[in-house]
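Just one protein chain is left out here, and the rest sit where they should.
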Amino acid sequence: MERKLRMGMVGGGRDAFIGGVHRMAAGLDGLIELVCGAFSADPEKSRLSGEDLFLDPERCYGTYAEMFAAELGLPAGERMDFVSIVTPNFLHAPIATAALDAGFPVMCDKPMTLDLAEARALAAKVESTGLLFGLTHNYTGYPLVKEARHRVASGELGAIRKVVVEYPQGWLAQAIEKDGQKQADWRTDPARAGASCCMGDIGTHAENLVEYITGTAISELCADLTTFVPGRTLDDDGNVLIRLGSGAHGVLYASQVSIDEENDLRIRVYGEKGGLEWHQEEPNTLLMKWPDRPRQVLRTSGPTLSDTAALHTRLPAGHPEGFIEAFANLYRNFALCLDCRLHGGEPEPHYSDFPTVWDGVRGMAFIEAVVASSQSDQKWTPVAS
Amino acid sequence: MERKLRMGMVGGGRDAFIGGVHRMAAGLDGLIELVCGAFSADPEKSRLSGEDLFLDPERCYGTYAEMFAAELGLPAGERMDFVSIVTPNFLHAPIATAALDAGFPVMCDKPMTLDLAEARALAAKVESTGLLFGLTHNYTGYPLVKEARHRVASGELGAIRKVVVEYPQGWLAQAIEKDGQKQADWRTDPARAGASCCMGDIGTHAENLVEYITGTAISELCADLTTFVPGRTLDDDGNVLIRLGSGAHGVLYASQVSIDEENDLRIRVYGEKGGLEWHQEEPNTLLMKWPDRPRQVLRTSGPTLSDTAALHTRLPAGHPEGFIEAFANLYRNFALCLDCRLHGGEPEPHYSDFPTVWDGVRGMAFIEAVVASSQSDQKWTPVAS
Amino acid sequence: MERKLRMGMVGGGRDAFIGGVHRMAAGLDGLIELVCGAFSADPEKSRLSGEDLFLDPERCYGTYAEMFAAELGLPAGERMDFVSIVTPNFLHAPIATAALDAGFPVMCDKPMTLDLAEARALAAKVESTGLLFGLTHNYTGYPLVKEARHRVASGELGAIRKVVVEYPQGWLAQAIEKDGQKQADWRTDPARAGASCCMGDIGTHAENLVEYITGTAISELCADLTTFVPGRTLDDDGNVLIRLGSGAHGVLYASQVSIDEENDLRIRVYGEKGGLEWHQEEPNTLLMKWPDRPRQVLRTSGPTLSDTAALHTRLPAGHPEGFIEAFANLYRNFALCLDCRLHGGEPEPHYSDFPTVWDGVRGMAFIEAVVASSQSDQKWTPVAS
Partner (left out) sequence: MERKLRMGMVGGGRDAFIGGVHRMAAGLDGLIELVCGAFSADPEKSRLSGEDLFLDPERCYGTYAEMFAAELGLPAGERMDFVSIVTPNFLHAPIATAALDAGFPVMCDKPMTLDLAEARALAAKVESTGLLFGLTHNYTGYPLVKEARHRVASGELGAIRKVVVEYPQGWLAQAIEKDGQKQADWRTDPARAGASCCMGDIGTHAENLVEYITGTAISELCADLTTFVPGRTLDDDGNVLIRLGSGAHGVLYASQVSIDEENDLRIRVYGEKGGLEWHQEEPNTLLMKWPDRPRQVLRTSGPTLSDTAALHTRLPAGHPEGFIEAFANLYRNFALCLDCRLHGGEPEPHYSDFPTVWDGVRGMAFIEAVVASSQSDQKWTPVAS
């Protein structure tokens, strides 16, 4: 790359959570600089948020439409190169569509849209514009998740038989949305979150992780979603039996009422010849399991890792890399690919690996299937492909 | 107690596995002595097995029928006081029935019978004879499992919302029954094991643990059982959605093809006010989870445990107690209760706590329900109560 | 063996701690039966203790001298075969000497004597009588400790460079001996415990573990012992730099004032080619460390263990074996060796492995050296060999 890529942001103003993560992740490797934003639906708040970030006040916009128009008016050497969308779910599709229509590549938070139809329309838009689109299913950015995917793909574990993926959290065990907790407020509101709270917010991460590591889609499922906290409309817990196209069977569960669980995404995969286990809260360890020799403890930056793990690692072993670094791997790869698009060249194949609009479509199909299944008396519900 | 209780054993000859565990467990506290046995269907092997155990050759019998008859002929001060049954599943009911008919109390391995009808008949027999009957669902013998039950019962966690119980093993990931592995051989044979391999052998332990700790029965379930290893008739893996009578939802899974998992029974229970987690492979730790204060690490013999945990512990904290000690707690309690039956007195209430014939009935109802559910297109199958 | 070996016990009456452990350990494998005892200096308490254990009242003696005399008077087929000594330290030497003089083999608790001179005299007595003598440095009874020793001996780790052994406990962080806690009372009393409390009671276990696993003696050391709790005479904490005869350097520390540490004996050994780590509170795991391949998690009963580990294991992997089972391995081996002495035959070599009077001499030399070093201004103090 010859210069940093210029990023504009929609959402992520004062009081937001994930916007700051996107900014730290985007900036970590010095490849991307934030140049403008429409940080809030409230223009004054947008301006103040931009001030906090030392942005040119001229480029702190009141609305995303205004931003797209104004940036298009800037010379090519100044104009933003892509948009990062970090709003609540219901705004993803309209903003992303407008950005693509304006010719801006997009990095978008997840779940991608409000429903599957919207997701498919967005995918069609991405295809028709030919622009780059990334989705922040950030857990696939961890080096050892990439290692896990590599080990399955290599055939080292044999045909996969069983998958167990768990994602318990406890922060919604009480009705904190009633006390004005902003993150809880929109996630429990169907109009802004979509058809599911728990399965949409974190179940899709679990689904994405299973499909990323195994390289196989969930083909059918049987779900039991529950709303435990009185007054809620959407699910805050769900248990799902899953079957993968490859013939593997498994369990996927997610919960927001599992008290004192923080962000405990965990996956175990077992094949005919071996197994593996990874845990997001201790992300620098990957266990490898064998029938006839001792369990191995793979470590980020440790010996015998694949190139892909190494290329997504910044520090020597024992220097813990965490959530932000994994998130940054998505932005880094997106940036390297975008730079090739803009200035020519072919990205190193390992750097082409980040979630796309098709992961977003899968996620929305999953949400639709679990919600339908949970309301059905029929045992198995197919997941649209 | 004034003297040791005299135990006879059926099964558990040379090459058996669980018989030796029963003997170590029964003997650990010095309350029970083995005095006779019908250790094998092969009379010579039975005799040799008794010789290994320094038994009087006169009391090493060729068949259980012979043993019951001969022991009845001995004077009251010599005759065995109860029978321990450690054969493969299909022999449990006939032997236990014969023992009860002969007037001998019974300690029986699990699963209790071949099917639910047999289990109910055995329960009726126990009721009609009024004799003591114990079942070795041994995991409930751990002090911290008793603590977990106590904490739920005390209301400390509030109403239970979610239960996750997992029991992966890997030892049947290949068809070792074809190589003459004796433990695998009968467990994969419907004639000797019953309608299920994985769910019968270990799924019932998971079911028993859930019901013991929560104090609530699984009321309905949705199961996906699989036979992964070619050539097998019975399941070697199963995933189950469960609902408890109390309104809690959960997941139960068991597996014998999860490579390199040893005996990884693990349970997490979450209520409205707190949660807990226990793991059989590190049985001396119980995690307590709270919404507003740090996680607590309870330890066997540690501070703030209940009386019931303390009364099932033999060593100071940090001196690991394991599988045999937990198993021995069942025999210890059974012995203390039996002694009261035989010689008068009331057992200390904490010592009345061991699995009974009704736990066996529950287990067989669970097996019958998971097998039926797995073959059904209907989502929920009730568990007979 | 043709019959159980008959054990007599000195000490271990009501209220004692370690006597019960010895009895459970001795009885676990069905090779030893307790037939008599002098359980307390108080004859009535001795009698009541024997009654608790269902012993013949005739064989519950008021003193050990009485016991040795009376048992010698019994016919060979009835008389006890050996003595187990479980009293406070200061009584070990006189009782063991008397037992050996009376012709009885001895299993003795540790530390072996009050001081090094006494230890050497006892060793001379063992040598001159030619009788079997075992010492319960029980931590070497764990299967994975034996595996660790085997791995070092095999050369797999290369020449050993560094050893770190830690033994923190917290139970003496307050002056509980003033409240009549019996275990604390004698351990903090020089007349009954010897020259050291912390280093005598648990530091010697650490020393023994280092020397057992590395196969090398500590040759010199530099100690800083402290008495933290006011009113005590003896150390309740100590830090020691150690050097081994082989050229390895290391750290050994023990503490009884490390609050909330239970019995946290832990050892790490590093050689030129690899390392290992073992932790008593999770005794069924042994970590193997390599420069160029992933860490391995060895497990009791897991794949690739040596014969010696397998021969000291009773259960399949994942069925936790603990403190009592490890302790029982010492008694089992002692019994098998004693049986060969009594009835001819050669013990299986792996079964000859239990701590002897020479381990006791090493332990007393270690205590003497750490106490001398702690009082010295000189950096290094040799350990007598």
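In order of appearance the chains are A, B and C, and numbering begins at 1 in each one.
Methods note: a contact is a pair of C-beta atoms (placed from the backbone, for glycine too) under 8 Å apart; a residue touches a chain by one contact, two chains touch by 3 or more.
Just so you know, these numbers come straight off a predicted model, no measurement behind them.
Asks: Out of A:130, A:316 or A:344, point to the residue that touches the absent chain in the complete complex.
Replies: Per the contact definition at the top, the residue touching the missing chain is A:316.
Asks: Touch as defined at the start, partner being the missing chain; which of B:93, B:210 or B:298 qualifies?
Replies: Of all options in B:93, B:210 or B:298, contact with the hidden chain holds for B:298.
Asks: Where the complex has a chain not shown, which of C:84, C:129, C:255 or C:356 is the residue touching it?
Replies: C:255
Asks: Touching the missing chain, which residues of chain B?
Replies: 288, 290-299, 302-304
Asks: If the hidden chain were put back, which residues of chain C would touch it?
Replies: Residue positions of chain C that touch the missing chain: 161-162, 164, 166, 168, 170, 173-174, 222, 224, 226, 228, 237, 239, 241, 243, 249-251, 253, 255, 257-261, 268, 270-275, 289-291, 295, 376-380.
Asks: Give me the chain A residues in contact with the hidden chain, please.
Replies: Chain A touches the missing chain through residues 1-4, 17, 20-21, 23-24, 27-30, 34, 53-54, 169, 171, 261-264, 280-284, 299, 301-302, 314-325.
Here is the rule we use: only the chains that are shown with their structure count from here on.
Asks: Centre of all protein Cα atoms: which chain's centre is nearest to it?
Replies: If we average C-alpha coordinates per chain, B lands closest to the whole-structure average.
Asks: Compared with chain B, which chain's mean CA position is the farthest off?
Replies: A
Asks: Would you kindly tell me how far, in whole Å, the mean C-alpha position of chain B lies from that of chain A?
Replies: 44
Asks: Can you pull out the residues of chain A that are in contact with at least two other chains?
Replies: Counting only residues that touch two or more other chains, chain A contributes 290-291, 295.
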